[in-house]
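All protein chains of the complex are present and in place, except for one that has been dropped.
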Amino acid sequence: MELFQAITNMTAVSFAQHMVNGISLGSLYALIAIGYTMVYGILLMINFAHADIVMMACYFALFGITTFHIPWYLTFILTIAATALLGVIIERSAYRPLRDAPKNSVLISAIGASFLLENLANYLFSGRPLHFPDIPFLSSMIDLNGIQVQAICLFIPVVTLACLFLLLHIVNHTKTGMAMRAVSKDYEIARVMGVNIDNIISITFAIGSALAAIGAIMWGIRYPGITPYLGVMPGLKCFIAAVVGGIGNIKGAVIGGFILGLGEILIVAFFPQFSGYRDAFAFIMLLLILFYKPTGLLGEKMTEKV
Amino acid sequence: MNNKRNIMLTIAALVILFGVACFVQAEVNSYVRRIINLCLVYAIIGLSMNVTNGFAGQFSLGQAGFMAIGAYMVGIFTVPVELRADVFYAVPMNPHLVNVYMPLWMALILGGVLAAFVAGIIGTPVLRLRGDYLAIATLGFSEIIRIVITNATSITNGALGIKNIPPLNDVRYIFMAAAISYVLITLLLNSSYGRAFKAIREDEIAAEAMGISLFYHKNLAFMVSAFFAGIGGGLYGALLGTVDPKNFLFTLTYNFLLIIVLGGMGSVTGSMFGAIIVTAGLEYLRLFDEPMELMGIAIPLFRPGLRMVVFSILLMVCVLFWRRGIMGTNELTWEKIISFVKHPLSGFRKKGVQGK
Partner (left out) sequence: MIRTVLRTEHVTMQFGGVIAVNDLNIVVKEHEIIALIGPNGAGKTTAFNDITGVYTPTKGRVIYSPAEGKEIDITGRKPSEIAQLGIARTFQNIRLFKDLSVYENVLIAKHLHLESNFLAATFRLPGYKKEEEAMRADVERLLKEVNLWDVRNEKASSLPYGKQRYLEIVRALATEPKLLLLDEPAAGMNPKETAELTEFIRQIRDRFNLTIFMIEHHMDLVMEISDRIYVLDFGTTIATGDPAAIQNNERVIKAYLGEDEDA
């Protein structure tokens, strides 16, 4: 212990503090990364708008509680539903029409959708940061043996893992899940075998968006400054997390999320002189993984038929 | 002989346009001149993005970062030495740089070269990636460049930005820069190397099988694109008079994406048209951001932010219903202009397909 303290100039308590922060952040990244990886696994496209769906969910929750005075637990449920719906709407209007178009078009459409959501939020809610409402108990600080922890931090990893297990159950043990796996393995064959591709894709987006909403709510409690661009950086990092874990692989996305979240917090904790560069950590991870294991930690090699 | 005629016509057109630029510089007010200058600068950067995205088919979202490099070269070296202490009031400017002054043209070229150099380094690992990955990676690097700029306070003044850049509002100067950029890029794109870019865009595997080194040519396109984005960025900085890391968020790149999608990915003349429409739109749609009244009743929709919403919708409409944009992959050639002048109605009568 003393050796650790001597080397890193950090006490056990503050290390524990950083670990809590890192695990919380990692969990949030994991939840959002799942949405990216699921969509990429099925459609081979980056849903650029996913990050902005997180942002919209924050606003939904915020307005539900502060403007419409709906009790917070109800608001959260409504937010998840509304966000899932938003995800499906985006898929239907921006991605489905371009399914047979060249790859670049879908990419541009995704960028356009992202851009539109950001500008829409800016227009509707103004660019001024709004404060996410304080939730009784969850937003409060509690003291654990000298570590100051926001109550929500105890729930975040639990909720994330619960969502993960639920999702894995759906994917591995239900008919819908089997259809999802089939579509991501081979789109054409799945369609020929009678899988309703449109429905499966919509379900995928709905699930991914719902998880994003759960992440967004916890994010809002954790980091209450809500702006139209809050999703941008985390969105990039979460996609990178999905790539690090192995794009298309749900467990990989979670692992990637934790690596990126913990890494970001700990690097700044141990090397505070680099704190301005904390966002660069994710991109460095991206480069490393692309260089040494491009298919990601849990990914499989795909060969293109010539 | 057709070629010689085309060259003569192009030179004549450039001379005439330069004359127009001189006239504009003398007679038109500075507000409108600034819009024209912005349009020309956007045209340069839009074309630079078209080189990678439209011609070589490599989806790069890194323009904002390369612009920032060019802009900061101008910012760091063209502010008069005596004014620098004023600008760098929080953290003093790096002693090696504080007395180095460069005229604008030198800073522009160096900015372009540095941007190309950075592109070369980034390109090597990144250009191996497929479509979406490439987009994210270049986006990421654009942000890293911005993060580095924000943190290197003794060189760039960090988040405070650099002001007191000698302002540039001379239409002739910027027209020359745009004309030279367009001529050089067109020459490259019409050469064997430009054709190699198109081959890569059409079918990478076939292009490789025909002996075209993907690594070399993708990097070449990327570096040329960065070079001109750097120059455009430098002009942008000079036009604004200040540079600030927040000017170069990757959302800036989306403007140029709209330009090339609207104008036609793969068309040089298309980028020009796209730039004109987007710049004019950005400026004249400002009215969407102001409260508007109809017969004394305030229309509730019009307030700040509507302009960009309209723009985003425009981008979506373009990509969903009008992927080819105005020009598609075609150019406005002298042949077409001449035949239009001779037979203005022939386009409506003839239904035949001309090999394009």
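Lettered A and B in written order, each chain numbered from 1.
As a convention for this text, a contact is a pair of C-beta atoms (placed from the backbone, for glycine too) under 8 Å apart; a residue touches a chain by one contact, two chains touch by 3 or more.
Everything numeric here is computed off the predicted structure, so don't read it as measured data.
S.K.: Could you tell which one of B:Val81, B:Val100, B:Ile121 or B:Ala206 touches the chain left off the display?
M.R.: Considering all chains, including the one not shown, the answer is B:Ala206.
S.K.: May I ask which residue of B:Leu14, B:Met106 or B:Leu188 touches the chain that does not appear here?
M.R.: Hidden-chain contact among the options goes to B:Leu188.
S.K.: Check the options B:Asn94, B:Asn151 or B:Thr329 and report the residue that touches the missing chain.
M.R.: Final answer for the missing-chain contact: B:Thr329.
S.K.: Taking the full complex into account, what residues of chain B touch the chain not shown?
M.R.: 184, 187-188, 191-193, 195-196, 198-199, 202-203, 205-215, 220, 329, 355-356
The rule is short, and it goes like this: only the chains that are shown with their structure count from here on.
S.K.: Averaging over Cα atoms per chain, report the distance between chain A and chain B in Å.
M.R.: Going by mean C-alpha positions, chain A sits 32 Å from chain B.
S.K.: Under the stated contact criterion, what part of chain A meets chain B in this complex?
M.R.: 40, 44-46, 94, 97-98, 101, 103-105, 107-109, 111-113, 115-116, 118-120, 122-124, 126-127, 233, 236, 239-240, 243, 276-277, 279-280, 282-283, 286-287, 290-291, 306
S.K.: For chain B, which residues count as touching chain A in their complex?
M.R.: Going by the criterion above, the answer is residues 53, 57, 59, 61, 125-126, 129, 131-133, 135-137, 139-141, 143-144, 147-148, 150-151, 205, 251, 254, 257, 261, 265, 303-306, 308-309, 311-313, 315-316, 319-320, 323.
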